[in-house]
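Note that this complex is displayed minus one protein chain, with the remaining chains in position.
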Amino acid sequence: MTKCAVIGATGYAGAELSRLLLGHPEVAELVLSSASAGGESISSIYPNLAGAFGSSGRSGILADKSEAIERADVVFAGLPAGHAEEIAAACAAKGSLFIDLSGDFRFGTDEATYTEWYGKPYARPELHTTSVYGLPELNRAKIRALGEAKSGALLGPRIIANPGCYPTASTLGLYPALKGKLAETEGIIIDAKSGVTGSGKEPTKSTHYPECADTIAPYKIEGHRHLPEIDAVLSLMAGTKVASVFTPHLAPMCRGIVATAYFRLAKKGMKAEELREAYAAFYKEEPFVRVLAAGAVATNRNVRFSNYCDISAHIAHDGKTAVIVSAIDNMVKGSAGEAIQNMNIALGLDEKAGLSMLPPAF
Amino acid sequence: MTKCAVIGATGYAGAELSRLLLGHPEVAELVLSSASAGGESISSIYPNLAGAFGSSGRSGILADKSEAIERADVVFAGLPAGHAEEIAAACAAKGSLFIDLSGDFRFGTDEATYTEWYGKPYARPELHTTSVYGLPELNRAKIRALGEAKSGALLGPRIIANPGCYPTASTLGLYPALKGKLAETEGIIIDAKSGVTGSGKEPTKSTHYPECADTIAPYKIEGHRHLPEIDAVLSLMAGTKVASVFTPHLAPMCRGIVATAYFRLAKKGMKAEELREAYAAFYKEEPFVRVLAAGAVATNRNVRFSNYCDISAHIAHDGKTAVIVSAIDNMVKGSAGEAIQNMNIALGLDEKAGLSMLPPAF
Amino acid sequence: MTKCAVIGATGYAGAELSRLLLGHPEVAELVLSSASAGGESISSIYPNLAGAFGSSGRSGILADKSEAIERADVVFAGLPAGHAEEIAAACAAKGSLFIDLSGDFRFGTDEATYTEWYGKPYARPELHTTSVYGLPELNRAKIRALGEAKSGALLGPRIIANPGCYPTASTLGLYPALKGKLAETEGIIIDAKSGVTGSGKEPTKSTHYPECADTIAPYKIEGHRHLPEIDAVLSLMAGTKVASVFTPHLAPMCRGIVATAYFRLAKKGMKAEELREAYAAFYKEEPFVRVLAAGAVATNRNVRFSNYCDISAHIAHDGKTAVIVSAIDNMVKGSAGEAIQNMNIALGLDEKAGLSMLPPAF
Partner (left out) sequence: MTKCAVIGATGYAGAELSRLLLGHPEVAELVLSSASAGGESISSIYPNLAGAFGSSGRSGILADKSEAIERADVVFAGLPAGHAEEIAAACAAKGSLFIDLSGDFRFGTDEATYTEWYGKPYARPELHTTSVYGLPELNRAKIRALGEAKSGALLGPRIIANPGCYPTASTLGLYPALKGKLAETEGIIIDAKSGVTGSGKEPTKSTHYPECADTIAPYKIEGHRHLPEIDAVLSLMAGTKVASVFTPHLAPMCRGIVATAYFRLAKKGMKAEELREAYAAFYKEEPFVRVLAAGAVATNRNVRFSNYCDISAHIAHDGKTAVIVSAIDNMVKGSAGEAIQNMNIALGLDEKAGLSMLPPAF
């Protein structure tokens, strides 16, 4: 049994993490923390959680950050970029596992890219040398090694950088093609549509109901922070430098990302069934990736509130271009659920523990 | 461990029941049945459920009705009105528990009312003499007795009539006031708003997205089938005949009912806090009813995908009229979840088994 | 031809007014004003309006308040409560017609009620003695008189208080019954549902898409500012003091109010057809009120983007309670359109000028 803490528990990612960890069978204690609402009960802010607390180890009262770190073996942070290094350092000092949901640790030793997109250098570059990018389908062994390190001669911090929501959907959709050399790596285009929870908790003009209902709004076409992350992961997957085109769109739905990715087929005349089978074989053992049968198209509807990533592989009418649709719930597989999956792997638990919820049909 | 069957598994209530029973820790076998899709896998119709089957006792292949009844100890039916008596008879013959989600058994021996609203008489009136109306908060003891009867000298069928969605929300909102004689029973008004899943799976003009988005549509103002059911339950609760006014509205949301009920306070000058405390005390031990604190207002948002009924009690500015807001997820507490709660009670299981899902905030 | 100004043109009411006045055939000049965005073009804030300006008399550049008042014959203000008296005074000094969309002038000489609900006394009580409450169906003659006064011996300012959105929908739904003594005035209940534009332009937690989509949220049950306004108008209509119960709900739609009103029939045994005919006869000559035929139910869908108020009259199953549904577009008949209707009446124009847009079906 594990003691977990969530720092930033009142943000959307933190709140979803809190909800899911409350149902995790291996979590004995859960400490929630919030800088803005210390001392309050989380259910005063999230009344959906009323009645979920009170049992031993789960008070629901928002603690401060240092108490949260002090009491937990696994610390999650769902804060805006720029706050994770300090928490990572505290966790490292204490020997606990740190799973960060921000962008702070996603670029590893590539500080230049982080600085370009996040506007500041690393304060503690040494923390970034051993952190692991927590896309389980790509890095399961490394994530597991973090956990095993614990009981051995660990030198250095144990940090998992939980992937961004767009990068999770986008890169899982392209991984089989890149790894299997089915795709030309030039000219990859990712047209992604996200629900509004992806914008977080803060009300803004673009998330104001009358402005965002009934509307598809592309944004940050010239460059979104998730682009360099996507390109870094795609490059790893392909074994060569990939520079994709990535266009995010805000769609009038609460949850979900649907990424429609386009690439030219490396092999002339490849048939859709062959492509689909390659995808199905590639993900055969993955507990949370479902490759759809011919005729079906992935959509966020079928994965909402679950940790699944649904993928459907198609070939366009031109016969040359693959169209891959990948769909996730941005708050689960794209955030809180993936973080729990990472914890499960690192701790050697059943990878599906706490993540067995089936997506509702409606 | 129990063997369950769901007849009508491809309707909305049946599909939600199937999804929830798949996660129920005490259900060893689950047989799904559909007249329209026999032989198919349910996940070909509900792709959200892909991957949920295959384990022993859960094939996901849609069986026929008689096979479902044959194999199960507890049979649920989610069929349109008019089909339940036949299933009830088969279950009675076999000695299994039958939980019906249609209106067929909700009127007990009051065949006249059933006939008036459902357009046909009982075919087997004898089955209606011992059936129990499955509103746990009202009839928990009777529901439990059905289960205990099993091991004793039961003569007669064991049938639970699962309440309608509007009646669940409406009557739970009024129960404390009626039981506690806080309300005048003349002039009760229930203005209820339901999400579109309440209309079921069949596409119609009024559920066509372009016709129902962005729209509040009152309907069946002169009389909805749930009105006599509501009045029957309210009358039981009040110990006197109640004839309410009930206006259903279709609202542009997938799930949820918000019932706003109005009654004149029996006691002049009652304060809101007193009313609220009476409600809180009344439901103190109920596992699925949450009476909100002063200042909060119930809404379907906080109960979606859960078995909770949230209730807030208010007094209008006139000082004479109570305004009670009760909110449920129509597919869970108003249908599939309540059916499972009834099963749990009848079988002597933990009442919350399989129903521990926390509502998401967004 | 008229010169109009809109003060507060960048708020939601002001923006809608600006859009509608741009299409008004009798408006020769239109000056828009905004305290927050002076000097900018309104189409930089409302890109929907791009291309609508540039013609003579319509620059689209946001002027300051005094310039707007200086240049216009008719001044509209769409500001938060508390700012209208000053503008009214300036208009009075200049002899121009002032149409205020806030609550500031809706209470006439009943300063006590205004102060109770709006939190401050009148600064210039004298301005409130001659202002007219601009519900055309109730006060057409008085509104017209304001205009005629102009050319005659005007003593005092010419101020029209444009009604609130909820009061417009609610009181129009009850007017025929109250005037015709069809309703008992005790126990009137108004359960109203509004789209999110009713909350205005400012993003807040309750209008944040992920919090308000898929949700019906009752609010201010104990007392909303529109309650005293409704009661004042209903009392006028009934010729006796009315104290209603009014419950507003926020619904997940952009535009529209559906008010479901309940009253006990004064005449025992009144039939629905009789009620409906009384309504139809009452509103026969009204250009913007449509009383629906038997079998139809009013809904905001059929009035969106138009100045119509649709009303359907029903009798509940109890035979004693009337259920009246009235539906408007809160931004048009509930705000900007009604303001233009008031201007048209006051200026002696065709009452439908600039308001001929037909509601779209979808």
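Per-chain numbering from 1; labels A, B and C assigned in written order.
One rule holds for everything that comes next: contacts are C-beta pairs under 8 Å (C-beta built on N, C-alpha and C of every residue); 3 or more make two chains touch, one makes a residue touch a chain.
This structure is a prediction, so every number in the text was calculated from the model and none was measured.
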Practice task
Would you mind spotting which of C:C4, C:A72, C:L227 or C:L292 touches the chain that isn't drawn?
Solution key: C:L292
Handout entry: Given B:S34, B:T130, B:T197 or B:T321, the one touching the chain that is not displayed
Key = B:T197
Completion exercise
Missing-chain contact, candidates A:H128, A:R158, A:R301 or A:K333, resolves to A:R301
Handout entry: Where the unshown chain meets chain B, residue by residue
Key = 12, 195-197, 201, 203-205, 207-210, 212-214, 252-254
Exercise for the section: May I ask you to list the residues on chain C that touch the chain which is not drawn? Expected result: 12, 15-16, 19, 22-23, 46-52, 197, 213-214, 254-255, 290, 292, 296, 301-306, 308, 310, 331, 356-362
Completion exercise
The missing chain sits against chain A at residues 187, 189, 191, 193, 195, 210-211, 213-219, 221-223, 227, 243-247, 249, 251-256, 258, 260, 262, 264, 272, 297-301, 304, 314-318, 321, 323, 325, 362
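FYI, only the chains that are shown with their structure count from here on.
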Exercise for the section: Using mean C-alpha positions as chain centres, tell me how far chain A is from chain B in Å, no decimals. Expected result: 36
Handout entry: Whole-Å gap between the CA centroids of chain B and chain C
Key = 40
Practice task
Could you tell me which residues belong to chain B and also touch two or more other chains?
Solution key: 213-214, 254-255, 301, 304, 362
